[in-house]
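Structure incoming, see below.
Removed: one protein chain of the complex. Kept in place: all other protein chains.
Each chain gets a letter, A and B, in the order it is written, and its residues are counted from 1.
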């Protein structure tokens, strides 16, 4: 029987893909007590990064938001593994980190990162309201346009 | 009756403003157990960002330090809400993250971030001595010159 969060994902038209292995010598998440630390995720779809380049220099705000949303979907993939497959065990989205590949003149990082934050709230409701730090970066691994990591409290 | 930390703030000539709402879909802090995660704060005064641009390219080290200090004051605003109004319940400034908007040739990030760190120690004494990570960034939300976030342990 699908859990509440799985139903919500279904309503949102989101199918969580198979977890993708990290591209280097680390793991997608570590649990410590009731906190789960999820590694920085890129906007990968079917093992390929779907949104590359710089937001505000070739990519629009909307493309950046879509990238942030894809990053958060990949965060969810690993969070699901961390909860033994039951996302209903997530008690709180504690903190998201948002890294936006953008030029020095860019100023709309917050709007871009909302692509991840809005999905967090759409999926988890009140428990999805999180602390957040969003910054610009010159470049990201494999030319990803956005990277998102997260800390979660689980039951 | 004012608490010890409020007295210290008064001695330092600091009045904590009314909390400013985040400029996007997230919350200013999340508590998990005895840890409080405060979202990245910009150098806002009265709802406007007081220090914009790049440190080392238009802005001096001193202006950067002032920006970092303002960021930390905004961190304190939300930390006060997190403690139900009583900053004396703060047991430890655990970690500060410092993000300095600066060009590639800039090297004095540590001095800039001291604007936040020095205030943390001035306000909280020994409990204000924190772990810290400071980096340069090409750009920050709304052209802020500095952004600071924090993790705190509270009673």
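Here, contacts are C-beta pairs under 8 Å (C-beta built on N, C-alpha and C of every residue); 3 or more make two chains touch, one makes a residue touch a chain.
Note that the structure is predicted; figures quoted are calculated from it, not measured.
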Report summary line: Of the candidates A:11, A:62, A:86 or A:143, the residue in contact with the absent chain is A:143
Report task. Name, in rising order, the residues on subunit A that touch the hidden chain in the full complex. Result -> 22-30, 32-33, 37-40, 54, 97, 99, 101, 103, 137-143, 147, 149
Query - Residues of subunit B (touch criterion as defined above) contacting the omitted chain - result: 33-35, 92-96, 102-111, 113-114, 117-118, 121, 129-138, 151, 153
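Throughout what follows, only the chains that are shown with their structure count from here on.
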Query raised in the report: If you average the CA atoms of subunit A and of subunit B, how far apart do the two points sit, in angstrom?
Result: 25
